[in-house]
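Just passing along the structure, written as structure tokens.
Missing here: one protein chain of the complex. Every other protein chain is in place.
Chains: A, B and C, in written order; residue numbering restarts at 1 for each.
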Amino acid sequence: MNALETRTRETRQKGRKLLAPYVTGGITDDWTDYLRAYQDAGADLIEIGLPFSDPTLDGPTVQQASDRALSRGTTVDGILADLAKLDPAVPLVTMTYANLVLRNGADSFCAALREAGVSGLIVPDMPVDEVAPLSEAAARHGIDLVLLAAPSTTPDRLRVIAGHSRGFVYAVSLMGTTGEKRDLPESGRALARSLTELTDLPVLVGFGVSRPDHAAEAARYADGVIVGSALMRKVLDGGRAEDLRAELADMRTALDAIAD
Amino acid sequence: MNALETRTRETRQKGRKLLAPYVTGGITDDWTDYLRAYQDAGADLIEIGLPFSDPTLDGPTVQQASDRALSRGTTVDGILADLAKLDPAVPLVTMTYANLVLRNGADSFCAALREAGVSGLIVPDMPVDEVAPLSEAAARHGIDLVLLAAPSTTPDRLRVIAGHSRGFVYAVSLMGTTGEKRDLPESGRALARSLTELTDLPVLVGFGVSRPDHAAEAARYADGVIVGSALMRKVLDGGRAEDLRAELADMRTALDAIAD
Amino acid sequence: MDTRSLAVDVRAPSGLGRFGEYGGRFVPESLIAACEEVEHAFRDAWADPLFHGQLDRLLAVYAGRPTALTPAWRLSAELGITLLLKREDLAHTGSHKINNVLGQALLAKRMGKQRLIAETGAGQHGVATATAAALLGMSATVFMGERDIERQELNVFRMRMLGAEVVPVGSGSRTLKDACSEALRHWVSSVEDGYYCLGSVMGPHPYPWLVREFQRVIGDEARTQCATELRTATPDFVVACVGGGSNAAGTFAGFVDTPARLIGVEPEGGAAINSGLPGILHGFRTKVLQDEHGQISEAHSIAAGLDYPGVGPEHAYLADLGRAEYFTVSDAEVLDAVRRLAKAEGILCALESAHAVAWVLRAVEDGEIPAGSTVLLTLSGRGDKDMHTLMELS
Partner (left out) sequence: MDTRSLAVDVRAPSGLGRFGEYGGRFVPESLIAACEEVEHAFRDAWADPLFHGQLDRLLAVYAGRPTALTPAWRLSAELGITLLLKREDLAHTGSHKINNVLGQALLAKRMGKQRLIAETGAGQHGVATATAAALLGMSATVFMGERDIERQELNVFRMRMLGAEVVPVGSGSRTLKDACSEALRHWVSSVEDGYYCLGSVMGPHPYPWLVREFQRVIGDEARTQCATELRTATPDFVVACVGGGSNAAGTFAGFVDTPARLIGVEPEGGAAINSGLPGILHGFRTKVLQDEHGQISEAHSIAAGLDYPGVGPEHAYLADLGRAEYFTVSDAEVLDAVRRLAKAEGILCALESAHAVAWVLRAVEDGEIPAGSTVLLTLSGRGDKDMHTLMELS
């Protein structure tokens, strides 16, 4: 078992709900400050977006964040170099699109992740049917390739996804793109429940988890939550690391209240 | 024989070349002053245009003159009323398009002409093939219906035209519309000669007779000339009756020089 | 073909190109020979199977004929009738004008002419003429009113791209009727190498007849297509818009010997048949919009192609005979018709063609077209050229 999955299982084991905040790599000069803030606020793992020019599964907030990072000249290599300088207490999971992963081949991509201290990878436009070569490369380099499941996924496919996912399973809570929502989408519940029945991998719910009460609600039926757009909105609006820390700390508190 | 033809034949008989200047009726408030000036300059007959909205055989000068007259509110009735007040020493010949002639019927149109003291009529878009009803009406009211012949007219048709024309035959000197020309069109010569062989009616050359030397040249092979655009250009440019008189007098002189 | 020769025999204009008291050849003497030359050439060509072969091939492989006959499925259901659309909008250059122009250009070529002269209003006939000239390696001079040039900038550019010379006409109302006059004037001075390619069933004899013959392909095709599409073989109503009247004349020609009611639709502001009086314009006798003094009035319609104060002489005749009926629709009805056809059938038709649609919509409503009727409607052109007008109005 790789580092990421070891950590997610351990955390669940402890009765603690997993909190996985997201940040778009290279969004500001001192973007790694956000990582530290997330860690301080009680993140269990941190998802780092490697910005792609055409992020087809992302809503306006993450699109804007990606555009801003790219227009600053951000590259995958640059982000990984920044990460390599850190010594994070929590696992780092990168999230990006297939074209960036395959640009120089899956193997060299995974090797570079490993070198930068990254332990997981999420590629939303690489469904389980297309994932085999990347899976193997990831495994070779000790990277956990996290697969996504959606409300529209059939039971048969859920089984396959659960079987091939590593680190955790990413339960996409709704039929839609990333983005803040007023209410936590209902469709995540059934999906998370089905997954939980199929696998003992931790199941994290993402997409639309925007507020502490959403997090708390999702944590009732899943092992944790991924929070992206709600945080990136603040970053885009000029929020500093401290603001983000406070924001995330509220989520932590809400989750911990559930776990008790 | 009607008044117009009597006069044209008599004039030719006297060895005098016929000079027929044109004016667009109603072009100015005091447009009949131009008629007096023409008469003073030695016109043998005067052609009066009854302006039509769509003068398809007229070039830019007469088009503009017609537009100006119409925009002043000129009507056929108004022009005829103006003419009725005159007591001209020379025959008046109106020239207009078929739609105005037939508007209230050829008969009432010719009756109105007669009443206004007009003795001839030219309708350029009424070729000999279509002319029968109008011919009869004109004859009934003692109006000479002048027909036109063109360079493209076949010998057979020339014969018919010459046979049906009254007053004189209008030899259109060129394939084109009315308008000033630098040189007198050559094509008029052959046409006038053919006509002269076919009929003993006077033959007048029109279209493009713009200067005294043109008039003189045309008069060598025809019985006279019709001068339109060259005079109307002056009128449009603000020429007064006296200016027009002087202009026409030069033509008269040139013609008389030939006749000697 | 049977129908073709039948129609030529039965309905060729008599004598000097008369349709009843209309038609004729009221042109300056200078143009008589040219008109006669065109008439003789046309009679000769139209009797020549080789000419038909050439023309039919061009119509098929170049212009895209036969054009489709489209059942207006959704509109038919809404209206409770069977509405069939004859799709001249699908012909090359976007309207029925190409049928006539290919015929005349071939004729001109046969006559040894090198240059086509044409008038144009909306620019459709001008574009078609420029097209035929390019195709046959001839030159084209197109007269267009200055006002229309401003309104139809795009078509002016299309003509120039096709190599035609576009001559602005600044006289009179600076629209179609003045362009027509100017083209006639120009023809007078260039009868040697110039052929006047008239855009509708108007002008001096033989044009009204000749243009109808070149447009009868619409009616002949539709007749055959109706025979397979309709149980009744021929429709109860045959409807077309009327500007000069060429698409209507071509359509009617295919159905004049059937019991179909023939309906021509004029714009309210340019309804020569409904509001005109007998008169003479541009070389022929017809019903013309004119004032009490006999001065020609300007037509005003939202469809530039219908902005003509006269109408083809055959229509004036058919109207007097009662064999065809002519109705008018308003600009507002036309706009509504364009929108309804677009939304119901996915067809953006020309504002001209929408006049026919508008009448059908109203006639169903007021019972003139009884439920269950079959209606053939000629969609004379596509609406691309009108998008700017529609945009400005919305």
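Please note the rule applied: a contact is a pair of C-beta atoms (placed from the backbone, for glycine too) under 8 Å apart; a residue touches a chain by one contact, two chains touch by 3 or more.
Not measured: the values here are computed from a predicted model.
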Touching partners, among the displayed chains, of the absent chain: A, C
Residue among A:86, A:102, A:236 or A:249 touching the omitted chain: A:102
Contact with the hidden chain (one of A:25, A:42, A:124 or A:206): A:124
Touch list for subunit A against the chain that is not drawn: 52-60, 63-64, 67, 70, 75-77, 97-100, 102-104, 124-130, 147-154, 157, 161, 172, 174-177
Contact set of subunit C toward the excluded chain (per top definition): 60-64, 67-71, 73-74, 87, 90-92, 94, 130-135, 137, 153-154, 157-158, 161-163, 338-339, 342-348, 384, 387-388, 390-391
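In this text, only the chains that are shown with their structure count from here on.
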Topology of the chain contact graph, where touching chains are joined (line, ring, star, complete, other): other
CA centroid of subunit B to CA centroid of subunit C, Å: 38
Length of the line joining the C-alpha centres of subunit A and subunit C, rounded to whole Å: 67
